[in-house]
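Missing here is one protein chain; the remaining ones are kept as they sit in the complex.
First chain written, first letter: the chains are A, B and C, and each begins at residue 1.
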């Protein structure tokens, strides 16, 4: 046991794959430990992030809804060119309240809200062709 | 317990598959631990196996050769149907010694060995069509 | 002049029409259901519009959404493809009323041909043989009995406004007459909103023959016959042109009378007359007033692009090709590769090279959904004669790689190798006969 050189032991430990080392000799004791498994930690972090995302979107799903077009047609925000728009962002609306018109086959189809909500964003432009399932409004349930 | 050399112990531990080691001898104690993940072990094993393969094939490459057909034609082990075959397995042959005939375009092409060697195996059947590069003999250099 | 066309269909036929439009310099608008958002036809078209959810009745049969999509994307015309709304008089009417061109026959033609009794009367007038049977609605059981005894059993009751096998009943003896008479009327009423039925002699071992025509309302051209006798539950699997069972004499007769029928109809567009051939008699069945899945075999033998001619005809711009009957050359055969399970296609390598055409909407990574038709691809070959077509098709199928789902490829290969099929001496019961060996 003549090679009890601390520097040497630490070098040795550093370059080895050993992650924990403890040497006790008489009144001398050395304990060392490496911060192992970086890759594992990263993996964990990714998993965590994913979970968080899911949680967030779950929370969102509960409150934030997208109202999509049930038919193909031209989207109008107002009942007539010179009339006021049905809804504005930040406006609170009631279930059954008309929110826009979709013109199809020369028929004006008034689209009504299916729930009480607040308009967050209008996602289509007035006069624009909208297809089936196209997002029209982003709303928050109230 | 005369070999209580820390370096030796650590070397030994490092290269073993042991993942935790604890030695107590009189007032001397050593404890070490490896960060053992299965994947590392697998990797090591694969590396090891590969190394072995390489070594073996290197050895083989040095001594064992495959003689392939340089042309397309019919392989014959003997110069004539009733003659003796040119070479037999285990037979030792000299560089330049004919080992088979490949018939192409009604020409009999005698194939000569390019080195002194021992025939290990004949890889084609007499009368068989052989293509370019087809293995004909497995031989060992001598 | 037609500058932009909406294709009211999906899958390979949508791609077929879009390709024709592109090579004519006409813009194309694809439509799709929510389930079809990865459809290849969306990528190839100039524009794509979602017209509804997966359910067919709310998307590909949704007349309002389809016409809205056409109007708002500034199309001049709609091509209906095959199936779906292609023979819907209601759809044609809606298209015409919205100021768009329907690429196909007009609504009066479709209405008239939808009535099978009217079609029989007109076919007879044109000189076609029709199956022995009634030329008007059967009013009573006694009337049916009189006819049945005159025709001899088996007979078949058909819904006069029907089609596609629905509301048909085969009767083999007097005892079953009354029950079937009532049931057939009920079914006709249920499926076609009209209880009118008529009766025809039932053919037990016919060949399925059809005549492909193109007509611009004045000029009618004959693109030969197709033999579609290899069928599984009335689903065509293999089609070919010419048919080995149609003599030149019979072909000439069918040609003359078929052209006459289309002239009587002042027919506009591509159309097919279906016949059943038994004991050397070819009996008129019905007119399919649209292009058909198996049109490529006729395109090969006639060197005429049926889809392009349809578009030109609807644009009142019918081409030089309509002036005289094309020369029919060589032999063409089509097989339909169908999915037998749903899932993702992991590998698709089509056969390529001379004398083969592949019409398909699938690709490596395409998901086969349960909502729509199971047809994955049509493989069509064009060679000197029937025997060479069979060999070429087998060679193509050996090159075809289609992995990830179950298909009928092996069944098709077995049919192509079947002695009866190869001999040409078979009828529509072939599939059933050899089913146990497939």
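The definition used in the following text is that a contact is a pair of C-beta atoms (placed from the backbone, for glycine too) under 8 Å apart; a residue touches a chain by one contact, two chains touch by 3 or more.
Keep in mind the model is a prediction, meaning the values are calculated, not measured.
Asks: In the intact complex, which of the presented chains make contact with the chain not displayed?
Replies: Across the whole assembly, the hidden chain touches B, C.
Asks: One chain isn't shown here. Among C:308, C:336, C:386 or C:409, which residue touches it?
Replies: C:308
Asks: Based on the whole complex, identify which of C:63, C:141, C:183 or C:358 touches the chain you can't see.
Replies: C:358
Asks: Just to verify: which one of B:23, B:72 or B:123 makes contact with the chain not shown?
Replies: B:72
Asks: For the chain left off this view, which of C:19, C:34 or C:124 is in contact with it?
Replies: Residue touching the absent chain, from the options given: C:19.
Asks: Quick one: which of C:3, C:205, C:329 or C:432 touches the chain that's been left out?
Replies: Only one of C:3, C:205, C:329 or C:432 touches the chain omitted from view, namely C:329.
Asks: If you put the missing chain back, which residues of subunit C would it touch?
Replies: Where subunit C meets the chain not shown: residues 15-16, 19-20, 22-25, 44, 296, 299, 303, 305, 307-308, 319, 321, 327, 329-330, 349-350, 352-360, 363, 381, 383-384, 388, 391-392, 394-395, 398-399.
Asks: For subunit B, which residues reach the chain that was dropped from this view?
Replies: Subunit B touches the missing chain through residues 71-74, 104-105, 129, 131-134.
Operating definition for what follows: only the chains that are shown with their structure count from here on.
Asks: Going by the touch rule set out above, what shape does the chain contact graph take here: line, ring, star, complete or other?
Replies: Drawn as a graph, the chains make an open path, so a line.
Asks: Sort the other chains by how far their Cα centres are from that of subunit B and give me the top one.
Replies: Chain C.
Asks: How big is the gap, in whole Å, between where the Cα atoms of subunit B centre and where those of subunit C centre?
Replies: Taking the mean C-alpha position of each chain, the two centres sit 65 Å apart.
Asks: Could you grab the centroid distance between subunit A and subunit B? Build each centroid from C-alpha atoms only and quote it in angstrom.
Replies: Those two chain centres are 57 Å apart.
Asks: Round to the nearest whole Å and give the separation of the Cα centres of subunit A and subunit C.
Replies: 49
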